[in-house]
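Structure in structure tokens, see below.
For this depiction, one protein chain was excluded, whereas all remaining protein chains were kept in their positions.
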Amino acid sequence: MSTPESYIPILFQAAVAIGFVLISLLGAHFLGPKLQGTEKNKNFECGIENEGNARTPFSVKYFLTAILFVLFDIEIVFFYPYAVNFREFGLDGFVAVLAFVGVFFLGFFYVLKRGALDWDK
Amino acid sequence: MGILTFKLILVFCLFLLALTVAAYSTWAERKVAAVMQDRMGPSRAGPFGLLQPIADGGKFFFKEDFTPANAEKFLFIIGPSLVMFISLITGAVIPWGKSLSFGGQSYALQVANIDVGVLYLIGMVSIGVYGIMIGGWASNNKYSLIGAIRASSQMISYELAMGLCLLAIIMMTGSLDLKVITENQSSGKLWGVIPWVSGMNWNVFYQPVAFIIFFIAALAECNRHPFDLAECESELVNGYHTEYSSMKLGLYMFGEYVNMFISNALMVVLFLGGYNFPGIHWATEHWSENTVGILSILAFLTKTFIGILIFMWVRWTLPRFRYDQLMHLGWKKFIPIALINLVLTGGIILVFEHFFK
Amino acid sequence: MGETNTFIQSVPLEYFIILSTFLFCLGVLGVLVRRNAIVILGCVELMLNSVNLLLAAFSSYKGDGNGQILVFFIMVVAAAEVAVGLAIIAMMYRNSKSVDISIFNKLRG
Amino acid sequence: MSGVLLALLLLPLIGSIFTFLWKNNKFSNDVALGFSLAQMFLGFYALAYFNFGPTVDGPLQYEINIPFSHFLRSSLHFGIDGLSMVMLILTNILVPLIILSSFNEKRCYSNKFYGLILLMQFGLIGVFTSLDGLVFYGFWEITLIPIWFICGLWGQDDQKLKFTTKFFVFTFVGSLFMLAGLIFVYNHSASFALMDLYHANLNSTEEVFVFWFIFVAFAVKFPIFPFHNWQADTYTFAPTQGSMLLSGIMAKMAVFGLLRYLLPITPHAIAGTSGGIVLMLCVFTVVFGGLVALIQNDSKRIIAYSSLSHIGLIAAGIFASALLTLNGSFSIEGGQGAIIQAFAHGINVVGLFYCADILFKKFKTRDIRKMGGLASVAPKFAVLFMIILFGSLGVPLTNGFIGEFILIKSIYDYSIILGVISGLTMILAAGYLLRFYGKAMFGKGDESVLSSVKDISGIEFSVLASLAVFVIVMGIFPQSLLEVVNNSLKLIYSSLV
């Protein structure tokens, strides 16, 4: 059983991490040379002239993956409380979870069969 | 020595350890590559090139800190910082060893002993994606953006399978506390029948499938070969950190290696018995607490380093996946397998509890 | 649970109520004044999360776990909503190359 | 015996459906006429077996009572008393004549037209025989839909839609207010049955509320002064048959409703200031209608405003008698006059509209200034038109005289000033109707038109002649009508106190 105090060391660690990040970034900032130039400040594009906006729309598949992740991740989150108390719930709980897994699989197969994850198409 | 003082010291030790391991991982990586390709590897700086990482690190400071003109300045800095920051604080909940005693008081070798350690880990790993995404977006470079999107897409995809594997372990232990998970692996009969050695009741013997999936997912989470599509040189120059240089690039690189270290440590905690070593019970009874503590730390680190070596071995052995293959593997193979594994675990545990107790 | 409750209860309940009401109002205000669909979505999430905070606080004060169950459900539903919402925004972007809701004036009598 | 009433109710409905489904447009008018004639004879049969004397169980006869909705506390309760009988006979006489009057016209979808007329008849019979508030309201609204379709589909002008919709909305608004009023009464009574509505426990404020709500519906139907806006336009642009139905029968629904519902339910409201206000409104309507009619040049508009004037007198008479009764001197004269005048007005106005239609056919215009000289070429028409016109004028020995006389007398009994003012109706009617007749029939007409005009055809003659017969017969024997209705009126007016 942990108390709110047990989280204090994490703050230490966070402070150390931030400190390291800051020191190294500032160090590099002050130690390194600085050279400016319009050509130089351009984005890298294999040496050819920059063309168009870099933030071009990308394949909707990535988008789909993100949305599916949100959904499935939430479904997985539902398992956590169950998994922790899994022994207390016993057989009844297991049956309920089987139903839940069943629904999970239904959704999963739907997504699969509808081709949401077919990247080569 | 107060508990907080000890924790502070532990934090610094851990910080140095992580940085050292990360630094020397770069060295080890080149050495392993060299051995595999029958070369020498770094050898100039110091014996066996052991000072090479220090030279590399120093060099980062003296390179030009370049920022493209049309990048989002603030986000451009936040990206690498976040990656480094997250990877450094992830290790806070991992039990690095059994315990040490100073002045008659026993200190657990864990920075923060919280009862939701697993959730903390999952949360931190999820935030890690932001660092890459922000960096790639802020650069305002096509390669960076594509690399970042690929990286985040890949990471979130494998996170699902990873989470499901974690669940199988949580089901077995019934706790989200990493310390409890570790302790659970120290005693008891293996498979309920083989009592021959203490400290070897590892989860990997019960959950081989989960372990394998977790291992591969960890590779993908770290953007390691064969899943390094986010930065595959032949297609995307340098992926999401194409525009980065100097210490910002250093933070990305370091962050990755720290991540690799932490992933392996996590794997050790979850599947490979954590700091347990064969005969730990006997040792606890007969040897002093500090001896056992140091032994346990060594055991933990040994297992972790072996894991890191295997990561490197994989890197120089397997070719890179295609993106569709990567996604197929993650979504179509691992998720259902991990889920079935989860259900089977639950079923078997229930059957055993019902009939054999 | 017990210790955590004691710890949380050392902060007066009013603080939680005021904070979450403030956040909620911020969200409402955001929904009403912002024109970017994604930002509006974010503001809606802010509203939901302020409710989560309030529910968790009440749950802790009343010593009743039900509040946290609702928090769980809210998170799940919010995720589902976000999934749908993002899909709609993607559709909107594809159709109009913009995520500004003030383009929506096509429907008239 | 209740089978007769059931047959009376169902026959028009069956006829309507049958006509609707009748594919052959050619004979649909004959089919419809057949049904309406059958209905007419059925009505006479009911009249023949009607018990005129005061009976033990009240004047209600041919009762049907089917429990209909336990939930709404309402039942399909029908019955015929004297009041219903008069209205029933009027409807049954007029509908065949109206159908007959349209024989000469070529219409598209004539089967639908006749089907709608019969459907209208079904609704009217329902209104006149129902003894349950909800059922009454239901039939009241049903009559609206066929007439709306008739006026909208076969109307005479491009603007017909605008005006028919205006009519519909006006009437519907009125009925909705009536519904609200009825609901209010219903909430204070045991059920929708007429007797329960009569005995609802309303205090005087509530009664005033209910009175005005229900009155609005009737006032729109009549129409009475501030609610008359729809009337002239609708009558003008409706097809002739539509105008006939509207003015000949539908306006009588309001007369019936006033006697059957408004008076017995809200006597205290009438005894208060509301009754006086309404009476003044009615009298004002009489004068207003007459004056406006004087300056009209459109034949149908003249009839419309004359109708407004006559109908206003009917309403005024009813209220005058009610007020007299409430003030302590029992009087049913206004009611009697109203019934006679309602019947007479039904006959006369149908006749007048038909004459206007014939004139329109001959002169191709409704403007009376462009007509003239028809009497010389169409003597039969001139005579019949004259008889009907006299009826409308209230010339002694025609049906209009006795009703108007009694009405004015009852108003006079209540208030001398109002009586005198309402007496103006006779003078005004003489003014506008004779002007109409003079312009159309005498004077100089357009020779090119007159040379090609023939006298009226057989069908036109038979319709006008039968109307004229009614005008004269009723003028000579008005007592027969009063015999039918007296008992009911006594019951209604005595229930006021």
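Annotations for the structure displayed:
Letters A, B, C and D mark the chains in the order given here, with residues in each chain numbered from 1 onward.
The rule is simple: contacts are C-beta pairs under 8 Å (C-beta built on N, C-alpha and C of every residue); 3 or more make two chains touch, one makes a residue touch a chain.
Everything that follows uses one rule, which is that contacts and distances are computed from a predicted model.
As stated in its UniProt record, the chain not included in the shown complex is "NADH-quinone oxidoreductase subunit N", which appears among "NADH-quinone oxidoreductase subunit N", "Dihydroxyacetone kinase-like protein", "Cytochrome c domain-containing protein" or "Na+/H+ antiporter subunit C". Shown chains touched by the undisplayed chain in the intact complex: A, C, D.
Interface note: of D:F177, D:F385, D:F401 or D:Y493, the residue touching the hidden chain in the full complex is D:F177. In the full complex, chain C touches the hidden chain at residues 17, 20, 24, 27-28, 31, 37, 40-41, 44, 47-48, 50-51, 54-55, 58-59, 61-62, 64, 66-67, 69-70, 73-74, 77, 80-81, 84-85, 87-89, 91-92, 95-96, 101, 104, 106-109.
Annotation for chain D: contacts to the undisplayed chain at residues 68-72, 134, 137-142, 144-145, 149, 152-153, 161, 165, 168-169, 172-173, 176-177, 179-180, 183-184, 186-187, 209.
Along chain A, the points of touch with the absent chain fall at residues 106, 109-110, 113-114.
Convention: only the chains that are shown with their structure count from here on.
Computed from the mean C-alpha positions, the centre of chain B lies at a distance of 33 Å from the centre of chain C.
Shared contact sites, meaning residues of chain A that touch two or more other chains, fall at 1, 66, 73. Chain D has no residue in contact with two or more other chains.
Against chain B, in their complex, chain A makes its touches with residues 1-2, 6-10, 12-14, 16-18, 20-21, 24-25, 27-29, 31-35, 38, 41-46, 54-56, 58, 62, 65-66, 69, 72-73, 76, 79-80, 83-87, 90-91, 94, 97-98, 101, 104-105, 108, 112, 117-120.
Taken in their complex, chain A has these residues touching chain C: 1, 3-4, 57, 60, 63, 66-67, 70-71, 73-74, 77-78, 81. Residues of chain B that touch chain A in their complex: 4, 7-8, 10-12, 14-15, 19, 60-65, 68-71, 77, 81, 84-85, 88-89, 91-93, 111-116, 119, 137, 139-146, 149-150, 152-153, 156-157, 159-160, 163-164, 167, 170-171, 174-177, 237, 242-243, 246-248, 250-251, 323-324, 327-328, 331-332, 335-336, 339, 342-343, 346-347, 349-350, 353-354.
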